[in-house]
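I have a structure here, written as structure tokens, and I will follow up with some questions on it.
For this view, one protein chain was removed and the others were kept in their places.
Entry: chain A
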Amino acid sequence: MHPSQWMKIDNIGLYCKPGDFYIDPMSPVQTALVTHGHADHAREGHKHVFASHETLAIMRTRYGEEMADEQQGVAMQTPLTFNDVVVTFYPAGHILGSTQILIEYAGYSVVVSGDYKRRHDPTCPPFEVIPCDVFITEATFALPVFRHPPIGDEIAKLLHSLAVFPSRCHLVGAYALGKCQRVILALREAGYDAPIYLHGAQIKLCQLYQQFDIALGELIPVSEVVDKQTLAGEIVIAPPSALADRWSRSLPNVRTVMVSGWMQIRARAKQRNAELPLIISDHCDWPELLQTIEEVNPTEVWVTHGREDALIYQARKMGYRARALSMVGYDEDEQGESFHGSV
């Protein structure tokens, strides 16, 4: 039986009828399979949650120990059964603990890839190509204008700016989960070993990463700095929403740095008042999306989460059947960035 008959979209999320579970549901359900810890995928209040150990830890950090009645950590590449449905988790390369989910039923296989990327990321194992009949892909940056430069080039811009403006506090806007830690690691990789200062919202998740043996170097909460003037010439990382906030006014001579895949579009960067936009993303750019579809080589591509039109058009041109999976609660374009800050 074709997956379009047993997978369905409702206003909660993506539902597998024969397995009776949701993937990344937006409101509390009986059984939830969660691909990764970003708030537009992982919500609290489910009866049973199945996710990677890291994702469960992220959810507990965000929502508390009681975030779900029953929490089951899932090992990668180990099949689980829900009625007659076989489910297997694979790495997605998006953030710590991020997974794809392979669903097999009635002779068909569906891969829900969640959010994913193909670039090197020291915080998680790389995306794995899983052959399948239906490949469900995100489309956050699915326009040919999006080509993310190497992360080293972008970090070099930040370090160059620190050299040119040694008396300015470089306030870096980066989403607290994933982006923040990736920026810190890239700075360390580039040889920056000074302490990095953190907004309160970033601290818990950085500590969690450290618990998973990801070395982030010396991190100091801004709240523990008595004389804020000493932050001149230092790097402070805060959530993007704090950039224009009163909080940042105590920092000396701020230079606003914004880290996101959207920064490639200058008007977007301007809208965020970024003086130094850095293009760093945890999603695929256009060439990586096309590369992935080719490598997975499914018979059918379902597109969600972003600029579906362009990717559907291109996938059809490449000879695949393709259609939009209009997911309620996932329509990140309609919400602007305020809701989904992870990109």
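Please note the rule applied: a residue touches a chain if its C-beta (ideal position, glycine included) is under 8 Å from a C-beta of that chain, and two chains touch if they have at least 3 such contacts; residues count from 1.
Criterion: contacts and distances are computed from a predicted model.
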**Message:** Not counting the visible chains, the remaining one has a UniProt entry; which protein name from "CheY-like chemotaxis protein", "3-isopropylmalate dehydratase small subunit", "DNA ligase (ATP)" or "Transport permease protein" does it give?
**Reply:** "DNA ligase (ATP)"
**Request:** Identify the residue among A:P79, A:P125, A:P144 or A:P221 that touches the chain left out of the display.
**Result:** A:P144
**Asked** Quick one: which of A:K8, A:K47, A:K270 or A:R321 touches the chain that's been left out?
**Response** A:K270
**Message:** Among A:R188, A:R307 or A:R323, exactly one should touch the missing chain; which is it?
**Reply:** A:R307
**Asked** Which residue numbers on chain A touch the omitted chain?
**Response** 143-147, 264-271, 273-277, 307, 309-310, 313-314, 317, 334
